[in-house]
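Left out: one protein chain. Kept in place: all the others.
Just so it is clear, A, B and C label the chains in written order, and each chain counts residues from 1 on its own.
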């Protein structure tokens, strides 16, 4: 991916009030594999993110979309919509970065093999934009080796 | 303790917006054993609590005081102000309750043996009101057997 | 949260997305528009003025609806995208696929 084409996310993110000495905190959440929970989960994480950022724009939008995508994939592909399987969300509020990790109980996939959804022949496809969007909306994306956990990193300015 | 004399905390606490289906989340935080961190830690937890409650009054006050007391005890008595030792804060945002747990690396104490700070002969003492206040400001207090972890519970209305 | 629709005097069906258009509710949205298409409507305007965010499945449903509507000789326009939503369309190059107006009023002028 071309770094210059990325939305310069970190520029929107201001650190908390000066009083902050940089305590780290981690939020953990489990949800059943049902897409009906995505909205509440995203909302909840967004509200917690707001506890750490002054500038709420990036939180409101980029984080919500990215998290929503990752949750949809974990629920639908990872856990195959099997409600007995859990999706785990972990958000690390660090001194210099925020990491949102979404993991599922599935077998994972190979994220390197995804086609470019902006190619002319794919532009009218209804699918295939999830991981692409995530990569554009956060500063860094990492997968575990198995491919059933995605970590989305936002650097603090 | 006389239940009737307690501040009826739960009455101040309203659940989140109706959209909430009751996802549970847990926040974890570690801090060095230095009282200078208490204010930021309390502030941070309060901000996260606000992500779950509409009514902010109880959060602003009761939770801040109770958490501040528990942190001061963990830092000063539990870890003896040894900065290399950690204090751990865990906040569970449940469907029907919020639990704030503070634990230290010390040997604990026996909370049942504390004298009543409102007794006439103790009224002018500068100390001994911490645990007493915690018990009055939250709905339920539990200690682990060793006495180095305190769990403060607030029930949601 | 939800979708409200009204008919403009010129016969354009305006659908407002109130909240999110994501995997959890896109089916309801799609059905609403398909039903109208079945009922004879041909001109559609989706108004995003009150929309928080859209995910890729929301974008996908717009793509497939747009195609279906064009196949029936109709047209789907989008309006009211804030800066963030516009960025989503630009990143995915879907801004080249849709007629996007600043506001519903603007969109109706050209219909």
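In this section, a residue touches a chain if its C-beta (ideal position, glycine included) is under 8 Å from a C-beta of that chain, and two chains touch if they have at least 3 such contacts.
What you see is a predicted model, and the numbers here were worked out from it, not measured in a lab.
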Left-out chain, listing which of the shown chains it touches: B
Which of B:48, B:64 or B:90 contacts the chain that the document leaves out: B:64
Touch list for chain B against the chain that is not drawn: 7, 35-36, 38-39, 57, 60-62, 64-65, 68-69, 72, 76, 117-118, 123-130, 132-133, 136-137
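Basically, only the chains that are shown with their structure count from here on.
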Innermost chain, where centres are averages of C-alpha coordinates: A
Remotest chain, chain C as reference, centres from CA atoms: B
Cα-centroid distance, chain A relative to chain C, in whole angstrom: 25
Centroid distance [mean C-alpha coordinates] between chain C and chain B, Å: 49
Overlap residues in chain C, where contacts from two or more other chains coincide: none
Sites on chain B at which at least two other chains make contact: 19
